[in-house]
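With one protein chain withheld, the remaining protein chains of the complex are depicted in position.
Each chain carries a letter (A, B and C) given by its place in the written order, and its residues are counted from 1.
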Amino acid sequence: MCAHAELSAMRNLSGARHLQMVEAMAARVAVNGFGTIGKRVARAVMLQDDMELVGVTKTRPTYEARIANREGMPLYTIDDKQLSLFEKEGVRVDGVLQDLLTKVDIVVDCSPNGIGEANKKLYEEAGVKAIFQGGEEHELAGFSFNAFSSYDEAHDRKWARVVSCNTTGLIRTLYPLDRMFKVDEAFAAIIRRGADPAESKGSALNAVEPSLHVPTHHGVDVKTVLPWLNISTMAVKVPTTNMHVHCIHVKLRKNGVKTSDVLSLWDQMPRIRFVSGKHGIKTSGQIMEIARDLGRHSGDFAETVIWEDGTHVDDNSLYFYQAVHQESDVIPENIDCIRSMMGLEKDASRSIRKTDRSMGISK
Amino acid sequence: MCAHAELSAMRNLSGARHLQMVEAMAARVAVNGFGTIGKRVARAVMLQDDMELVGVTKTRPTYEARIANREGMPLYTIDDKQLSLFEKEGVRVDGVLQDLLTKVDIVVDCSPNGIGEANKKLYEEAGVKAIFQGGEEHELAGFSFNAFSSYDEAHDRKWARVVSCNTTGLIRTLYPLDRMFKVDEAFAAIIRRGADPAESKGSALNAVEPSLHVPTHHGVDVKTVLPWLNISTMAVKVPTTNMHVHCIHVKLRKNGVKTSDVLSLWDQMPRIRFVSGKHGIKTSGQIMEIARDLGRHSGDFAETVIWEDGTHVDDNSLYFYQAVHQESDVIPENIDCIRSMMGLEKDASRSIRKTDRSMGISK
Amino acid sequence: MCAHAELSAMRNLSGARHLQMVEAMAARVAVNGFGTIGKRVARAVMLQDDMELVGVTKTRPTYEARIANREGMPLYTIDDKQLSLFEKEGVRVDGVLQDLLTKVDIVVDCSPNGIGEANKKLYEEAGVKAIFQGGEEHELAGFSFNAFSSYDEAHDRKWARVVSCNTTGLIRTLYPLDRMFKVDEAFAAIIRRGADPAESKGSALNAVEPSLHVPTHHGVDVKTVLPWLNISTMAVKVPTTNMHVHCIHVKLRKNGVKTSDVLSLWDQMPRIRFVSGKHGIKTSGQIMEIARDLGRHSGDFAETVIWEDGTHVDDNSLYFYQAVHQESDVIPENIDCIRSMMGLEKDASRSIRKTDRSMGISK
Partner (left out) sequence: MCAHAELSAMRNLSGARHLQMVEAMAARVAVNGFGTIGKRVARAVMLQDDMELVGVTKTRPTYEARIANREGMPLYTIDDKQLSLFEKEGVRVDGVLQDLLTKVDIVVDCSPNGIGEANKKLYEEAGVKAIFQGGEEHELAGFSFNAFSSYDEAHDRKWARVVSCNTTGLIRTLYPLDRMFKVDEAFAAIIRRGADPAESKGSALNAVEPSLHVPTHHGVDVKTVLPWLNISTMAVKVPTTNMHVHCIHVKLRKNGVKTSDVLSLWDQMPRIRFVSGKHGIKTSGQIMEIARDLGRHSGDFAETVIWEDGTHVDDNSLYFYQAVHQESDVIPENIDCIRSMMGLEKDASRSIRKTDRSMGISK
């Protein structure tokens, strides 16, 4: 396909076309696990007119369980013993996971890393589809999802895995680059936040901690979605709570690409947003402040954020910084994944647009 | 007054009485300065049905100036030279401060500390009332305000000063304690956040910095509102961005007060909210997470937050921890102060209730 | 005793008297546990001419075990299984704990909190004396030690416990105050460092975490040494690694005490050192820099450090800030405790002076 046709194809991702609405019943959705990701997915499901949040689960009657009550989400727990404990603690609960699974079409598994395998058996027995998160291995679902690049491939699948926050962030910017200019090689150094804002135990204080197994799994994970991409990564953890920041160096195959070409390309993509040091946005903390100023729920910033004036092409080398909000960037991806797997919408760009509008994500 | 009558008087602050609505034109309000406090005051004014936000000011065409544009707030700048600069940078601007002052009844001065004195002259010339913030000296306004304790005294005043975030937090919990149980002596150690989340220059990293002039000004500032209170304070700055935390030791004059008596008292007051370590809320970061979960704009927590299970009475000694969100706790106080000064509402409890409802502050 | 005699008695603590040297064999010392405290105690023992470091222990062949090798300290481990593991990893090891205990007179237990009780049985069986650290309960040893106030009481004891870093810091400044001016009441808010510099898991990042059980155990612990002192404490944990900082409010019984009287008193005490904001020392980080500039081993600051210009007496209320280096302030106390328990020196002031000289602690 020529570059012009490519661009035109990608523009559709940001969604000008109006196809005929697929007539469908609302998908009945469960969210298994109600932590950082689970509570956000549940809230996003509630915002969709083609989905119904049937229930969420929590193993213990914690603060988060009380949130589910407060927000009117039907709450389920693990077994009868826990059920009594919830009642004793004054937390309303509607049953156990098994009950919940009988009432839904699909479950979004947001349980802690590594227990996806055990859960998968339960879902299989109950005959429900499931979406796992990036903390699980690709092999568990056999298919890894990103809305830009693999929406079509998720149609009617039984299992899918939405890749992690860092992987999602990398795909959003590298996929269009590769489509338009061909990427010969990409390298990213990932500066990871040490802990989420409400985690009571953090990373080391006053220290930087590298991920010693190099190249790190992040690049490998990008290839579960874009197997042809020549990418490698390294990563360090730093004592901050609010965003991952990526230093990215890309070798473009196409000659003569200018900085402005790259910026225009990204500008046409959904879920990418620019900030500028010239306007005073110099740190990841200031990016989060924009999300607060925009009145986003929880101060979340689901887009991949690029410093416009920190992007530069030098011959065939592209350098840029991007920031990824670890708590929220995968949320719209989960919604799109549900939509594709449940056959609610055939067209990627329409689903992305619908999701983004419902969540207040706009350019 | 006997204790029972006292309690009953204070209960009214949380607002059960329904007095007749004062018939009034909406107050025309300007917010001079559009930073951390200014943008929040402006948004809160927009939520009031008895106030009109006529305009806000910004000296330079920064990121914040663009927010004002985006949120549809009329924007003014300082002088004609700046006005051209705004236009050049593509920021819509409606005039200069002098223009704005001709159109309003009252201005909330949220400019940087220490320029209040110069501004006061401008307000005086324009014949508008003004509210200053806690960064200015008490003497500038000659009257310091807290909605619980001095709402009535602000009626029809020309100048007032809303005390700082720490002072506001201390008054909210100490004032009812003193009314009900008499405070013989109070001591607070204030653990201050080092910088606001979006400040690009912070405090020292990995260090604690005491305020060496002891006892610190915070206790002195409480006395501008409650002159009879025997309070002293010390303070340190620590490398966090999200809340001030107070360690408070109070000697109660009344004998036999129990921990539960103190908690019940506070439970009846507006703008005080409990959290509990037992429910998993162990840190100031987790308190901010509650604000996010509540869907508060900017993740703000305008109430003074007390750890229920970190409160204890031992003989006549009361110990408790409270947390104060430095960006937002003074915002409802500014709204109430406007209402009292403009004669929009005679009754403190009704104003407090109206403000809190509009801002989503509820128990 | 009159104030003059008191002062003169205390002056002796800083050690002008020259008593006759007690003729003694060097005490044979083991250090059980080789972490933050253990490695420092072991090094300090090596500096004493009346003590011999017979060996240290480590459960696993970690980095610290290699330090012991490098510094020429005989190394022991827990059991034969570990012994093989050490050899396999190329770490020299001389035997197991039981072997070591047959060769020593006294063991300094620097093992992790809470296993002191199990260890005590081993020491009892081996017939050796033992010193426990502040992480263990007072009851385990039945005697808690501070060199200023209880050196004499440790003579010939079988068990002792050196109180924790915070408790040691509080006793050093409060004990002389109480002796000279009588303390009616003391309150301290303790701002604790979140983790030690080399701990790979820290406290919460970007958050303050109060110790909810109030008043906290720190004040209670001071009373294990000074039972008559009316003291209560509160504490918060902050994300720093380098020092605990105390905000202290003391009510003095004696009238007319001036700030300069308090400073002169402390100036005559060993293990107390002043810093001054006027000379640019404004933070705990800058205090640690002084230790580095002094060329102290590990950049340690074993003294309790007081901000001279952060100390103020107002009527009978004394306010001051002090900083305590959590890794090192108990080290000289352990050395003095060995000396008293082993009968190496009868006089507190002479032991303190000897210890301090050996470690380079001077005014």
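Keep in mind that, in the parts below, a residue touches a chain if its C-beta (ideal position, glycine included) is under 8 Å from a C-beta of that chain, and two chains touch if they have at least 3 such contacts.
Nothing here was measured: the structure is a model prediction, and the numbers come from that model.
Contact with the chain not shown here comes from a single listed residue; of C:I37, C:L75, C:C110 or C:L205, that residue is C:L205.
Chain B meets the missing chain through residues 194-195, 197, 199-207, 209, 239-241. On the side of chain A, touch with the chain left out of the figure occurs at residues 187, 189, 191, 204-210, 212, 214-215, 232, 234-236, 238-243, 245, 247, 249, 277, 282-286, 307, 309-312, 314, 317, 319-321, 323.
The chain not displayed touches chain C at residues 39, 62-64, 66-67, 197-200, 205-206, 241-242, 279-283, 285-286, 288-290, 292-293, 295, 297-299.
Note that in this section only the chains that are shown with their structure count from here on.
Distances from each chain's CA mean to the overall CA mean are smallest for chain B.
Interface chain B/chain C: over half of the residue numbers present appear on both copies, so the contact uses mostly the same residues. Taking each chain's centre as the mean of its C-alpha atoms, chain A lies 37 Å from chain B. The centroid of the Cα atoms in chain A and the matching centroid in chain C are 50 Å apart.
Chain B and chain C have CA centres that are 43 Å apart.
Shared contact sites, meaning residues of chain C that touch two or more other chains, fall at 204-207, 209, 239-241.
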